[in-house]
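Have a look at the structure below, then the notes.
Removed: one protein chain of the complex. Kept in place: all other protein chains.
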Amino acid sequence: MKFFQSRLGTWTGFAAAALVLFGLAPLLLSGFRLGLLAQFLCYAIVAVGIGLAWGRGGMLTLGQGVFFGMGAYLMAMHLKMADAEFRNGPGAVPDFMELAGIRELPAYWAPFSSPVFTIAMILLLPTAFAVLLGLAVFKRRVKGAYFAILSQALAGAFAILLIGQQSLGGFNGLSRFRYFFGYNLDDPVNQQMLYFIAAGILLVVLAVALQLRRSRYGELLVAVRDAEERVRFLGYDAANVKVVAYAVAALFASVAGAVFVPIVGIISPASIGIVPSIMFLLGVAIGGRATLLGPVIGALAVAWAQTALSEQFPSAWTYAQGLLFVLVIALLPGGIASVAAVTKRFQRKPVEAAA
Amino acid sequence: MDLLVGQLFTGLSTGSILLLAALGLSLTFGQMGVVNMAHGEFIMAGCYTAYVVQQAVGDAGVSLLIALPAGFLVGGAMGLVLEALLLRRLYHRPLDTLLVTFGVGLILQQAARDVFGAPAVNVSVPEFLRGGVDLLGVTVPKTRLFIMALAVVSVAAVALVLRFTPAGRRIRAVVGNRDLAETAGISSRTVDAATFFIGSGLAGVAGVALTLIGSTSPTTGQSYLVDAFLVVVAGGLGRIKGAVVAAVALGAMQAVFETYSTASLAKVGVFIVIVVFLQLRPQGLFTLRTRSLA
Amino acid sequence: MPLRLNARHLARTLAATAAITGLVATAACGSRAGEETAAAESCVDTSGDTVKVGALNSLSGTMAISETTVRDAITLAVDEINAAGGVQGKEIEIVAEDGASEPTVFAEKAEKLIREDCVAAVFGGWTSASRKAMLPVFEDNDSLLYYPVQYEGLEASENIFYTGATTNQQIIPALDYLAETGVKSIYLVGSDYVFPRTANAIINAYAEAHGIEVLGEDYVTLGSTEFSTIVNQVKAADADAVFNTLNGDSNVAFFREYANVGLTAEEMPVMSVSIAEEEVGGIGVENIEGQLAAWNYYQTVDSPANTAFVEAFKAAYGADRVTSDPMEAAYNSVYLWAATVEKAGSFAVADVQAAADGVSFDSPEGTVVIDGENHHVTKTARIGRIDADGLLYTVWESDGPIDPDPFLDGYDWAADLAVTE
């Protein structure tokens, strides 16, 4: 374990991950499977954030779909604008609005024709929202299951709000994106490019999470998770400590959503409501919430299992899925990442018992 | 005037539906700290109990009377099994109960789909509950009056059981101070099982009642779950009184918002109100006072 | 060394990752906007004795209620065709996938069916969201989707065949019928998503042109069961009829509440466009008897083709099962595809597209013909009345099949609505 904490170990780890993601995967996988992997990598990016907020910070965020959705919708708005402008010139109305009977471009859409503005919003808007919400909730010491249910209700309310917005595609959401910053999306080469972008972002996000974990802040976050009042009595404002992790998780989710849109080609309220938000979480729980790589592994494993099982058993896979959650979480609270630790503990049980 | 009375009634009616769905949760979540995401599926089980009983009995009126206790037993039994097999191991990890029961909910939903088929089934409303009654110039459906009455009866029953029966006193003792209750010779294990039985049984009763106004399909329970949790959160930990007030308040808010805007915005509005409300009373409407730090 | 990592190290890691990403990404750049993209190679293999088709319906999630029955109808049609010798002498093999009621899953599975399973065509989809999600997949990969559900129109894709009704084959006939029976005012109730909103836009335009007053327009969230407020408002408005575009479970709560406040089919009939035989059972006949529905097919349609279809379906899935419009449209879609392939003499997408115009099938609802222009089919409109046995009986029928007009180009009053691609 020491090895992976050393500088060399970190470099090796990242190099290995980069090799797999940038070298091996494109070589071995068909275009379709690579596209799927790209989609899963987006879930993994969300998972890294949840690992930070929940695994390290103890905040069970049942509403990451909100931030994922914000990033996704912001990106989708830009893509629809770019699409409309490419075909019909500046100020054109995106195709779905024409169908919905909206003839004038709503004012809040206009700035999204700028890629710079869009990217800035993707980075800032969800983060700012998370900070505000976090301050409102954590300052009042709403935590544990209360926070979980509140964030879940938020995801539900957000999805319902979007369904009601015809100028954001309503229930259907936004789809049919043709260009991504000037590149054709139906070109397999460009689809591969999107995969590389997702993989690169995952590595960056992991590096940020690693630094946060190893920093003094990371230790403080664990302290808040384990004994929030104690931290407060040491002179820290524990709410601020939590807000930072919550906002970073929101930022990760937003970025993941933004990349998800060109990869999958659609974003709709169905992808960001209560159930998808729980799915984000389950990957993290199954992988191992408190570890760095556990959430990534879990998110990829759950998404992969979902695809593989539903291909093999289209009508019965829900059972397998439900059972997986029940068994892993009930029997293996540390997730897949704890398998090694559990076996080790088993081997040196006497020592453990003495402690 | 008519509109006002109508809205008042709608608020009460929506509130009593919320209350029925939330009452069991208030026990299991509020008093035991278990976040039971399968509670919605227990409600769904209650709906299907009503369906099965009606298929067997035929007469809608008689079957409703049989289905109410039967629904309680079915929901309660499912709760007991869940508690014994899974939750018992997870009391020290309350957030994990949320994830585990979500998995259980997925399984139950698919099971309902396989047993009863994916399409919704019909549970007939008994003759004596069809139609409406004119109250202050508003037509009030009898089914809704029945549900209000049932909500009142359920709340009263729970309150009486908690207050006056030995089992109820034990439940309150364990909720108040688990360790102390244990030293006093109360088996918290039995009490937990009993609490979960009652809480889940109430979900079953809610399910039976909801067949009177809504559909019965594998996904029926889900639609009530989030709102029910909000009621418990807003009402305060482990407080039946809080759940009652919160349910009616939420129902009224929903009705008012809906009149002046759309149903979708009403949901969002209710959420915002709850967040603001928790700013003022982070522990909900009513709180149990304990000296523990957590 | 364990304590040596610092921010500088982080910066280096980030820079390195960014550099790798940038390098690989630029090296891998493909065509830009406006440039032609190399057409995707089809991998459909027709050399063997079988040909694969995809069936993509939600078997889990909220939409499973409706879509599992469509899957049954598709399977039935494939079995029948196989029993009769297959298509081009090849046996049809179904590759089944679950759309899980989620648009993204529909897109993912559609791509999988096309690119991994190399199916010749895909049958399925239900919600508009699922269709909108799949559309780019079928266009980008140049493959075929047969979509079997009535929908809001305003769409036409080279790669989709729409075998359910478009608006001028369902909603407009329903309005014609109401107008004919003397309805002067209507109230609109719908679920909050695209079909009801588009349908109501059309209804409003129609009403304005035909002197019908729209007294109210209310939407509820999908799956909502809270109708006190709306039903009270409907009652207060006292319209001649209600036009109902509610979806799924909401109908149950709506009709119960409707009956409970004392509204009846006689004094204020409800015209529904999403309630078929399947749904009547769940709502309860006693709550909905006498109300109206607008479709192209009912189980009770009197034709030899329908008698055979209903018999075959009951034989395959049980005597207690009913058949409905979307099931019939899905059943038709398989036959239409097979007929088109036979006419083209090829499974290739381009050949099927070229041969599609005029392909017909003697379906349970009557003869349907593919319009090669917009890929929809001609359909006979029928207004049905729900009877005590839970089935719908035709009370009005259009004069023969109506040509599909997804963009409502043929209706002057709809000029403001119509959008051409």
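Order of writing sets the labels: A, B and C. Residues in every chain begin at 1.
By definition in this document, a contact is a pair of C-beta atoms (placed from the backbone, for glycine too) under 8 Å apart; a residue touches a chain by one contact, two chains touch by 3 or more.
Keep this in mind: contacts and distances are computed from a predicted model.
When the unshown chain is looked up in UniProt, the name that turns up among "Multiple resistance and pH regulation protein F", "NADH-quinone oxidoreductase subunit A", "Cytochrome c oxidase subunit I" or "Urea ABC transporter ATP-binding protein" is "Urea ABC transporter ATP-binding protein". The chain that is not drawn here is touched, among residues A:212, A:259 or A:297, by A:212. Of A:18, A:149, A:174 or A:238, it is A:238 that touches the chain left out of the display.
Within chain A, the residues in touch with the undisplayed chain are 211-212, 214-217, 219-220, 222-223, 226-227, 229-238, 355.
By our rule, only the chains that are shown with their structure count from here on.
Taking the definition of touch as given, a chain qualifies here only if it contacts chain A and chain C alike; those chains are B. Centroid distances from chain C, each centroid being the mean of CA atoms, peak for B. A straight line joining the Cα centres of chain A and chain B is 32 Å long.
If you average the CA atoms of chain B and of chain C, the two centres end up 36 Å from each other.
Among all residues of chain C, those that touch two or more other chains are 60, 192, 219, 221.
Looking at chain A, residues 160, 163-164, 318 sit in touch with two or more other chains. Only residues 29, 33, 35, 37, 86, 89-90, 93-96, 98-100, 102-107, 109-111, 226, 229-230, 232-233, 262, 264-265, 267-268, 270-271, 274-275, 278-279, 282, 293 of chain B touch chain A when the two sit together in their complex.
By the touch criterion given at the top, residues 2-3, 6-7, 9-10, 13-14, 110, 113, 118-125, 130-132, 138-139, 141-144, 210, 212-220, 223, 254-255, 258-259, 262-264, 267 of chain B touch chain C in their complex.
By the touch criterion stated above, chain C contacts chain A in their complex at residues 1-2, 4-5, 7, 9-10, 13-14, 16-18, 20-21, 24-25, 28-35, 37-38, 40, 59-60, 96-98, 100-105, 107-109, 111-112, 115-116, 127-129, 132-133, 135-137, 139-140, 154-155, 192-194, 197-198, 201, 219, 221-222, 416-417, 419.
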